[in-house]
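For reference, the structure discussed in these notes is given below.
The complex is shown incomplete by one protein chain, all other protein chains being positioned as in the whole.
For chain A:
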Amino acid sequence: MGIRFILMVNKQGQTRLAQYYEWLTLEERRALEGEIVRKCLARTEQQCSFVEHRNYKIVYRRYASLFFLVGVDNDENELAILEFIHLLVETMDRHFGNVCELDIMFHLEKAHFMLEEMVMNGSVVETSKTNILTPIQLMDKAS
């Protein structure tokens, strides 16, 4: 299904957002996140952004204090996923204005909503920032 999960984790290894596209139990999730965070956060800037873990390939990228980790199937295109992460960050940036960890913490449901606009059932369905943000803006207006 392409993308299997998306995680946002800060430098201390605390998960700030977790979105799974397949069912995992709490325990499986806890273990998986722990392992991945340990593996990826230990890596340096000079190392590549792809890590194989269990049957996933993790593509990650760091923005300021936040790591964006995307778990994908093995034959997914790594560079495209990196572009996807970048698009996600740009989108959040446009919405929040200079997005930072706190924005995501306190507006988690919005971050989820953006993700839902972009990804459906593990495949990317929307790549236009304007299209992604329109429903959120509508909702902001309504409330």
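Note that contacts are C-beta pairs under 8 Å (C-beta built on N, C-alpha and C of every residue); 3 or more make two chains touch, one makes a residue touch a chain; residues count from 1.
Just so we're on the same page, contacts and distances are computed from a predicted model.
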For the chain that's not shown, choose its UniProt protein name out of "Protein Rae1", "AP-3 complex subunit delta", "B30.2/SPRY domain-containing protein" or "BUB3-interacting and GLEBS motif-containing protein ZNF207 isoform X1".
"AP-3 complex subunit delta"
When the complex is taken as a whole, what residues of chain A touch the one chain not shown?
1-2, 15-18, 21, 23, 26-27, 29-30, 43-44, 46-52, 75, 77-80, 82-83, 105-106, 108-109, 112-113, 116, 120-128, 131, 135, 138-139, 142-143
